[in-house]
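Removed: one protein chain of the complex. Kept in place: all other protein chains.
Chains here go by letter, A and B, matching the order in which they are written, and residues are numbered from 1 within each.
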Amino acid sequence: MADRTFEVRRLPGMAAIAITCFVILYAPIVTLVVYSFNAGSSVALWEGLSLRWYAVAWDNVAVQEAAIRSLVVAASAAAIATVLATLAALGTTRTGPFPGRMTIYTLINQPLMVPEIVTAVALLIFFAMIKVATGYTGLAYLIAAHAAFCVPFAYLPIRARLEGMDLSLERAAADLYATPFATFRHITLPLMAPGIVAGAMLAFVISLDDVVITEFVKSAGQDTLPTYMLGQLRRAISPEVNAISTALLALTVLLLTAFFFLNRKRN
Amino acid sequence: MARPSLRTRSPEEQAARSARIRASWLLSTPALILLTFAAFGPLLIVLAYSFVAPGEYSGVVWELSGQGWFEVLFTRDIFDDTVSLAQAHLSIFWRSASLSLLTTLITLIFGFPTAYFIATRPERQRPLWLFLITIPFWTNLLIRTFAIMEVIRNEGIVNTVLLNLGIIDQPLQMLYTYGSVLLGMAYVYLPLMVLPIYASMERFDFRLVEAGYDLYASRLDILRLIVLPIVKPGIVAGSILVFVPSLGAYVTPRVLGGGNNMMLGNLIELQFGQGRNWPLGAALSITLLIIVACALVFYVRAANREDPHG
Partner (left out) sequence: MQAPAPTDTTSPLPAIEARRVTKIFGEGDDAFQALDAVSLSIRENEFFTLLGPSGCGKTTLLRLIAGFEQPSAGHILLEGKNISNLPPYKRPVNTVFQSYALFPHLTVAQNIAFGLQRLGKPKAEVADTVERMLRLVKMEHLKDRRTSNISGGQQQRVALARALAPRPRVLLLDEPLSALDLKLRKEMQIELKRLQGETGITFIFVTHDQEEALTMSDRIAVMSEGKVLQVGGPREIYDRPADRFVASFIGDTNFLPAQVISTAGPRARLAVCGVEISAALPEGVEGPALTMALRPEQLRLEAAGAAGALQGVLKDTVYFGTDTHFHITLTDGTPLIARVQNARTAEHAFRVGEPIGARPQADALQALHD
């Protein structure tokens, strides 16, 4: 179909800049990953392949605790956000337009619009009040804060999935004697499941990546991996941080690849 | 057809309608409650804090005061009580604004060709290229900033290579400069520019380009008169998506800028850390929020104007 002598889509320079762009995007990340396997303690001089820094990170109690905390917070926040986002998506798509729908959209997407640092400061102030009033300083603050900013990320794919779903399927179920609950259980839920999985995965990744809000909300000794790394950056850095970064990176890429193929199968 | 002048609902219609509305709100309520407590509710407290007096060590004293807002732009000399513009703050505002605008510009210059490139790949390759853009997009921002830091550090790979090649005889100080912050921000926010431009380019009908060439347009004409105007909504969206978080950036300037290249986000943090002036921090936060809101309103206006389909 394409004309061999004159390619209409080609604009000179575009491909060159694009390739440069991909190189620039990946070069630092690749460097970081490569030097995490360096035997020496330099991040510039290559002294041979080794898993030394992974062992160092693995044996570091602070890293262990931060890693576990990160996973606990991300899993809890993603679970909460996904459940709430699923309910909200059902409420805003399955019942037709209603007064206030725009308001609900705006409120749910609000964390995407307010700069993180502002939310972080607001939560710092608010949670400080509660901490003083109740004396409780546990992980619940972090989980609540993470769940809140994960809600829009979980909501978007679930809502997209529901909007692509024919309303007449649920009508057909009701017509065939399914109560509203049975309709949900047998028709809506199975059909929206891929959206829920996608939403949960995005929420998990988003929570795992957060630095700013965690940095402000956490109580003493509640570092997650990213805030632990941020703290390390102030000191002399060793490839240990590269190793932690590479591990986190691998987890993210793994989840994204799963997401990519999940999407692909659906289309 | 008959247009009923009087509209009263039958009891059945009314019941069905209110049940529907009630269900919608009921289902959305749990999410709204969480967001109220852990997202937008506390913003109101910040607003309140910006109007009270600072406490001695931290926190606030609950009395009405314009001190916080006053200190956003002015300082009062401790000794002679004279009022002058807060130069430190002004230079941070200026740095935030210039860095954000430059970041947007640089990501646009690199992002547009990248999006164009992906959109013109054969259909089967496109998901893969897109995936290559999404990986950095979802990768932890701190990790990406850290990766840049390692490359440009004095002991980093760039300096080491240059030194070994004898091009320089002592490391270039690249880290902790205005330039390093700009580089880092452009690097971390680039995917945010590419994705929306690609989204509008994907729907672009390349037969229009053929029609353009058919009507004697040059390549530059094609870009200027056909491609750019049609993908403009994507460009506007991408610019907002880069500009807004740039303005509130915290991690990147902190890691790559050191103490001398603070941006608004770092200034805010300072008020809740060492500076301990919560009302000032609150006022600065609200200021940032207002600027972002203005940018978003501008965007919504522009988007509505651009999109002929409403």
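Just so we're on the same page, a contact is a pair of C-beta atoms (placed from the backbone, for glycine too) under 8 Å apart; a residue touches a chain by one contact, two chains touch by 3 or more.
No experiment lies behind these values; they were computed from the predicted model shown.
Checked against the full complex, the candidates A:Ala39, A:Ala160 or A:Leu191 give a single residue touching the omitted chain, namely A:Leu191. Between the chain not shown and the residues A:Val30, A:Leu176 or A:Leu254, the one that touches is A:Leu176. Where subunit B meets the omitted chain, the residues involved are 1-4, 7, 9-10, 12-13, 15-16. The omitted chain makes contact with subunit A at the following residues, 166, 168-169, 171-180, 182-183, 186-187, 190-191.
Keep this in mind: only the chains that are shown with their structure count from here on.
If each chain is reduced to the centroid of its CA atoms, subunit A and subunit B end up 17 Å from each other.
Note for the complex: subunit B touches subunit A at residues 20-21, 23-28, 30-32, 34-35, 37-43, 45-46, 49, 59, 109-111, 113-114, 116-118, 120, 127, 131-136, 138-144, 146-151, 153, 155-157, 159-161, 187, 190-191, 194, 206, 209-210, 213, 219, 222-223, 227, 244-245, 247-248, 250-251, 254-255, 264-265, 268-269, 272, 278, 281-282, 285, 288-289, 292, 296. Remark: subunit A residues 6, 8-15, 17-22, 24-29, 31-32, 35, 42-45, 80, 83-85, 87-88, 90-92, 95-96, 98-101, 104, 107-108, 110-111, 113-126, 128-129, 144-145, 147-149, 151, 155, 205, 208-209, 211-212, 216, 226, 229-230, 233, 237, 241-242, 245, 248-249, 252-253, 256, 260, 264 touch subunit B in the complex.
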